[in-house]
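As you look at this complex, bear in mind that one protein chain is not there, while each of the others sits in place.
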Amino acid sequence: MDNQNMTKLIYLVPLFPLIGFLINGLGRNFLSKSLSAFVGSGSVLASFIMSVLIFMEAKTPGFSVVTVKLFDFIKTAKLDIPFSFQVDQLSTLFLLIITGVGFLIHLYSSAYMKEEQPHHYARYFAYLNLFVFSMLMLVLGSNYVIMFIGWEGVGLCSYLLIGYWFKNGDYNDAAKKAFVMNRIGDLGFLLAIFWMLGQYGSTDFISIFSRAGDTAPAVLTGITLLLFVGATGKSAQIPLYTWLPDAMAGPTPVSALIHAATMVTAGIYMIARSNILYTLAPVTPMIVAVIGLATALLAATIAIRQNDIKKVLAYSTVSQLGLMFLGLGVGAYTGAVFHVMTHAFFKALLFLGAGSVIHAMHHEQDIRNMGGLKKHLPVTHLTFLAGCIAIAGIPPFSGFFSKEEILGGVFAHNIVLYIIAVFSSLLTAFYMFRLYTLTFLGKFRGTSEQEHHLHESPLAMTLPLIVLAVLAVLAGFLGIPELFSTDAHWLSNFLAPVFAESTVHQQAHVVSHSTEWMLMGGMVAATLVICFYAINKFRNYEKTGIEATGFAKVLENKWWVDEIYDAIINKPLKGFSLFLNNVVERSGVDGIVNGVGKFVHYSSRQLRWLQSGQVGSYILIMVVATVVFFIIQLFGK
Amino acid sequence: MGITVVLFWFLTALAILSALMVVVSKNPVHSVLWLIAVFFAISGHYIILNAQFLAIVNLIVYAGAIMVLFLFVIMLMNLNSDTEPQKNRWLKIAGGLAGGCLFLVIIAGLKETEMKLQVAQVKTGDIGLIENLGMVLFKDYVLPFEISSVLFLSAMVGAVVIGKKD
Partner (left out) sequence: MPINYYIFLSIALFCIGVVGVLTRRNAIIVFMCIELMLNAVNLLLVAFSKMHYMSSVLVNPASTAGADAQIFVFFIMVVAAAEVSVGLAIIVMMYRNIHSVDINFLNRLKH
């Protein structure tokens, strides 16, 4: 089959970043900065080129799923888990996103991290390459175990990169928090894998999905719920989302790549991949949708009162992820994947733009001290505006198309969910434009020293911004809904084979075209109103030192979720471990160990009495022993 | 009941009684004398079994030499029943008990053997005669015989060395 030539070379795609990781990691004391950047970015570029070639093949009609086996990973009598990659439409799409956006961010980082020392610089690129490698493993794996390897790998790299500036104790705490919360989710994922092994005897996608129809609903519910627990950890949903805002302690390009475009979408990918399981499970989709929606709403409410530019974007990410999960929960799989793609573009754009602003403001991140940057940072300003418009969902930018698809699916499913989803989308528009206005419009509120240093970022940083802005604007046209022109939804057609089974089982919710026009129109109008309202409200913002009161205070303190977690979970656990240390360890374990010593001491003192030196007693013992031996010999069997 | 059987039981009783008196006597000199009685009884048993050579050797060596040596030592130390140290009562009971257990265990163990019906020949039998024993001794066991002379030499030297007053 000649449309599989490139596909057979799929192993090259994760191989390049792995080599980049090794070179940068092992040679970090020898390589110059430009060489490290070249190796790091070049490897991802090479992967991107391979991904494009493979995508070309996957695009041709009649392309069937290809499994490329590399070697036997675990092979015993009962268990066969090969190390193989599955190349199909879903994974090639994700490949493009990961390597494409990844390359742009590598390019951006080469300028952003210029102030670091050479060996730290090389370490940064090594970690980034390792991350890309793990993420590629995650999406390419043909069974849940390989996916889990990538899953763990991205969790590790997230920890390494959040705590990149390891000399700061707070950053290390944030990194630990991210890792521990990820781990909690991973436990759910692992349990799901074990259950699958018990139920199906294999973790292979193809073999499990073909047998999904014969499984008991209770088993399906259990497995999908456990998988979803893993997804909540990785993709920052309630209750495991608090690590994501704290993860902003890492360098901004890291936040862009990991916590906006790729790692956090791993959960979406996993559920999209397992779509048949979720369609057939009775209760889980509803749970997924509800949790996604709740997260979207909660994060949006918190975001409207955050003052750190990156924190706003972080909560926005959590909120958008919630929206994607909502889409998955109602069965709009294509819509969710579409939104992953567009979100990768505009969220990375927004983060990189924020990085540009922070760079210009010389590491200032509080938006109350910004303002009026439009004049000084023109390229950043325009691209950031493009990103804001896209995320708000204003046509014809990409966010509009993907959001509408999800919202359409929600409306067809359940009106109440739809209303709440619309409300959180409007909140999104509000806080994004608040952010935009406070940062770029109005008067500059920082110190005059900062004002002197304001300058546009170098080309290596602005070029990715421009590319991503173009994508954020145009990507929507990949998914033109039925409403506008029939059969123009390229993405849906492309991904159809992946979701074919699910589509069969789902009821087709038909919403009349007129209703759709109405909803869409109403939505756009409301969004535009909110945007202008936000711009107006914050255009003349004056920095006041007044503390927030009432409900605003609750929002500003993130609904005190972190504090609640601390009280409910951290303190009891700490108390428990203190108890274990003082009581069990000291008295118990130490007691046993010391007790053995004391016992030996004591018994030896007692035994010493035997050696009395009295010959008579020696002989007595001798005779007794002889009697005993006789008894054993003569009467023992 | 032939005379042999009567003699056998008489000698048995004498041996056991004398042995008990050895252990029980307070005066060491009495113990020695009772031991000599035991030796006589055992020699009597040897004669019944027609082990003539051993009977005579037993009397000469044991009763004649060894017991006399014991008597010399006792007389040398001037021991009599006054100076006899007494053992702790519990230890005596324990000792008696241990010995009794040993006795019972071995007897019980013997119940399993098949030798109950075998008979030891009495009154006749050539192997007890001195010529036959001599033949065996000097043909098959000449080496141990010679080495025993070395043993005696070492014992003599040892006794002299230990007993020297320095």
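When the chains are written out, they are named A and B in that same order, and each has its own residue count from 1.
We take it that a residue touches a chain if its C-beta (ideal position, glycine included) is under 8 Å from a C-beta of that chain, and two chains touch if they have at least 3 such contacts.
This one's a predicted model, so the numbers in the text were calculated from it and none came from an experiment.
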{"item": "Chain B residues touching the omitted chain (full complex)", "value": "4-5, 8, 12, 15-16, 19-20, 22-23, 28, 31-32, 35, 38-39, 42, 45-46, 48-51, 53-54, 57-58, 61-62, 65-66, 69-70, 73-74, 76-77, 79, 84-87, 91-92, 94-96, 98-100, 102-103, 106-107, 110, 115-122, 125, 127-128, 132-133, 135-137, 140-141, 144, 148, 151-152, 154-156, 158-160, 162-163, 165"}
{"item": "Missing-chain contacts mapped onto chain A", "value": "611-616, 619-620, 623"}
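Convention: only the chains that are shown with their structure count from here on.
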{"item": "Residues of chain B that touch chain A when the two form their complex", "value": "87, 91, 94-95, 98-99, 101-102, 105-106, 108-109, 112"}
{"item": "Complex contact set, residues of chain A against chain B", "value": "616-617, 620, 623-624, 626-627, 630-631, 633-635"}
